[in-house]
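Structure first, commentary second.
One protein chain omitted, others in place.
The chains carry the letters A, B and C, assigned in the order they are written, with residues numbered from 1 in each.
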Amino acid sequence: MSGEAIVFYLLAAVTLASGVIVVTSENIVHSAAALVPSFLGVTGLYILLNAEFVAGIQVLIYAGAITVLILFAIMLTEGGTGFGTRQRNEQAAVGAAVAAAMAVLLIVIATRTGWTAGSGTLPLYTPGVIGQSFLRQNILVFEGTSVVLLISLMGAILIARRED
Amino acid sequence: MDWIRDILRAVVGTIIIFSAVAFIAVMFGVLLERKVSAWMQSRLGPKHVGPQGLLQTVADTIKLLQKENIVPTRADPIIFASAVIIVPLAALLDYVVIPFGTTRSGPLIFRDLNIGVLYFAATSSLVVIGILMAGWGSNNKYALLGGLRSAAQMVTYEIPIGLVLVTVALMAGSLSTVTIVNGQARLWYIVAQPVAFLVFLIAATAEVNRAPFDLVEAESELVAGYFSEYSGMRFALFQLGEYGEMFALAAMAVTLFLGGWHGPVLPPVLWFVIKLYALIFVFMWVRWTYPRIRIDQMLNFSWKVLIPVSVLNLIVTAFFVVMAHR
Amino acid sequence: MLLDWGYVAIFALVGAAMVALPLLIIWLISPRSDYPQKFETYESGVPTIGEAWSQFHVRYYLFSLVFVVFDVEIIYLYPWAVVARSLGAIAFWEMLVFLTILVLGLAYAWRRGALEWT
Partner (left out) sequence: MPGLTHYLVVSALLFALGLFAVVTRRNSVAILMGVELMLNAANINLVAFNKYVAPGAMQGQIFALIVITLAACEAAVGLALVLAAYRTLETVYVDEINLMKW
C-alpha cells in the first residue's frame, strides 16, 4: 500500500468516525465539537486532491467560522440544558434504513459507472490560477456571490434581531 | 530512502520550533513581561532565582508540574481535556509559515506554503474553537462568560487581520511569506502601509486578549476568563497558547511589514529576533500603559473604525498597485 | 506540493504529542487528593449554584453572523490580491463592485443596530 493510500484511509476514517459522533451523540455540544475533526479530515482529502486553496478556505470558513456560529447558536438556545431531552424522533430506525439505502445506492452508482478519465494534466492550483479564473471566466459568479452574501446578511439580521 | 529522510527532517524541525517557542519565546516572554511591568512601575520584578531572576519562569514551571491534577467533577471531561490541546497546538501551527531568516541554501522556514498567509489566518481561527470549548467544558459561569466574550472579540478582530493580510498580499502579488519578505528587500512595507501596520498591531493585541482588550479575562470580574478552571500544567499550556499566539502575530507583523530578516551588517536571524522582540516590547508597553476598555467599545472599535479603515486602505492600495503597474 | 503538506501534517502530529506530553507527565507524577471540595466548580468561594450551561443573549449571535459574512468575503479577496497586478485596471473595477456591495452590507448592519451592544 502506498503512502498516499495510507493517508487517504486515515483521513477517511477520521472524517467518517467524527461524522458518526456528530450524528449520534446525545450531547449537542459534543456533536458540534466533533464537526471540527470531520471538517479537518475533509481538508486533508482536498489536499490529497491537489486543491490546497480550497483546503485553506475549508479550515478558515468551516472549522473557524461556521463551527463558531453553531456553537454560539447552541449556547443561545438550549445550551447544555437539553441533556435529558430525547434527541431523535420516533422514526430513527426508518431514517437509518433510508440513509443506509442512500449510501448503498450512491456507492453502487459510483462503482458501476465507467467514469471517463479526463484528458489534460492537472495544473498546479495556486491561488493565482484560481484568481485568474474568478476574474476572467467566472466573473459573474464572483460578483453574484457578493450579492448573495449581502442578501443573506440582511435576511439573517432581520430574522435574528429582537423586534422591540 | 527519501521519505525516511523527509520524515526525520520534519520531526526534527518540529521539535526545534516547539522547543524554541516554548523556551525562548514563552518562558522568556513571561519573564520579560514581569520585568517590563516592574520597570514601568518602578519595581524590581523577579530577582532571586538565578542571575537577575532569569530562571524564575523555569522555577514556576517546575512548581506547576508538581501541582495536583484537578479536573472539576461537574466539568465535561472530554471537552475540558481537548480544549487544553487545541489552544496551544493551533497557536504553534502558525509557526509553519514564518520565515525566521535566510541561509546560503535558502530561507529558514519550516515550509514555504503556496497559500502562506491564508494558512496563517486559517490556523489562528482554530484558536477560537479551543477557547469556546474551554469555556463551555469547564461548566463554570466565569469561564463560559469569558469564553463567549473571548470568542466574540477574536472573531471580530479576525476580519481586520484578514483585510490587512490581503492588502500585503496585494503589494507582494503572492500569498507566500517568503515572497512577501523578498519583496521588502529594498523598502519595508511599513513605509507604504503605515495604516495597515497600525490596524494589524491593534487587531493583534485584541486577538491575544491583552490589555487594553483584556476585558475577556478581566481578573476583577471574570477571574481568569475561559481558563478559570484550569490549574497546574493545564494553566501553563494555556499560557503557552496565549504567549505562543502573541509571538506568532508579532513574527507575522515583522514578516509582513518590517522586512522580515532583511537588515544590514548583522546576520538575518538576529535581525528577525531583534525586530520580533521590539514588537513584543511594544505589546507589553501598551499593556502596562492603557486601561481596560468596555465590551461595547471593543466591538464598536473594530466594526466602526478598523474595518472601514482597512477596507478603504485596501481600495486605495489596489488603485495604486494596479495603476502604477500600467 | 503534497510534500509541503506532509511536512505540515507531521508538524501537527508531533506538535500534538509534544503538547500532550506535559499532561502525561502530570498524570504520572502529580499528587492526588480525595478532598471533594477541591473538585468543586470555582464560584468565588461560595457553594456553586446550578449549572453554568444556561442561555445567553442573542447579541453574541448577531456579531458572529456579520463576522461569518465578512470572513467569506475575504476568502475571495485572497486570489484576487495575487493576480490583481497582472490583470490591470479591470481587476480594480471588479473588486470595487464586489467591495461596494459588501460595504452596503456593513452599512445595513450598522443602520439596523446589529453592531450595537445593547
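Odds and ends about this structure:
Please note the rule applied: a residue touches a chain if its C-beta (ideal position, glycine included) is under 8 Å from a C-beta of that chain, and two chains touch if they have at least 3 such contacts.
As the structure is a computational prediction, the values presented were derived from the model and not from experiment.
Within the full complex, the chain left out of the display is in contact with A, C. Within the entire complex, the positions of chain C that touch the omitted partner chain are 58, 61, 65, 68-69, 71-72, 75.
Along chain A, the points of touch with the absent chain fall at residues 2, 4-5, 8-9, 12, 15-16, 19-20, 22-23, 28, 31-32, 35, 38-39, 42, 45-46, 48-51, 53-54, 57-58, 61-62, 65-66, 69-70, 72-74, 76-78, 82, 85-89, 91-92, 94-96, 98-100, 102-103, 106-107, 110-111, 115-123, 125, 129-130, 133-134, 138, 141, 145, 148-149, 152-153, 155-157, 159-160, 162.
The rule is short, and it goes like this: only the chains that are shown with their structure count from here on.
For chain pairs A-B and A-C, the one joined by more C-beta pairs in contact is A-C. Once the centre of each chain is set as its mean CA position, chain B and chain C turn out to be 14 Å apart.
Each chain gets one centre point, the mean of its Cα atoms, and the points for chain A and chain B are 28 Å apart. Spacing of chain A relative to chain C, judged by their CA centroids, is 17 angstrom. In chain A, the residues touching two or more other chains are 52-53, 57, 60, 64-65, 68, 72, 75, 80, 126-128. In chain B, the residues that reach two or more other chains under the touch definition are 113-115, 118, 136, 139, 144, 148, 151, 155, 158, 174-175. Interface residues of chain B facing chain C in the complex, by the touch rule stated above, are 6-7, 9-11, 13-15, 17-18, 65-75, 81, 84-85, 88-89, 92-93, 96, 110-115, 117-118, 136, 138-144, 148, 151-152, 155-156, 158-159, 162-163, 165-167, 169-170, 173-175, 223, 228-229, 232-234, 236-237, 240, 295-296, 299-300, 303-304, 307-308, 311, 314-315, 318-319, 321-323, 325-326. Those residues of chain C that touch chain B in the complex are listed here as 1, 3-4, 6-8, 10-12, 14-16, 18-20, 22-23, 25-27, 29-33, 36, 38-44, 48, 51-53, 56, 60, 63-64, 66-67, 70-71, 74, 77-78, 81-86, 88-89, 91-92, 95-96, 99, 103, 106, 109-110, 115-117. Taken in their complex, chain C has these residues touching chain A: 1-2, 5, 9, 51, 53-58, 60-62, 64-69, 71-73, 75-76, 78-84, 87, 90-91, 94, 97-98, 101-102, 104-105, 108-109, 112-114.
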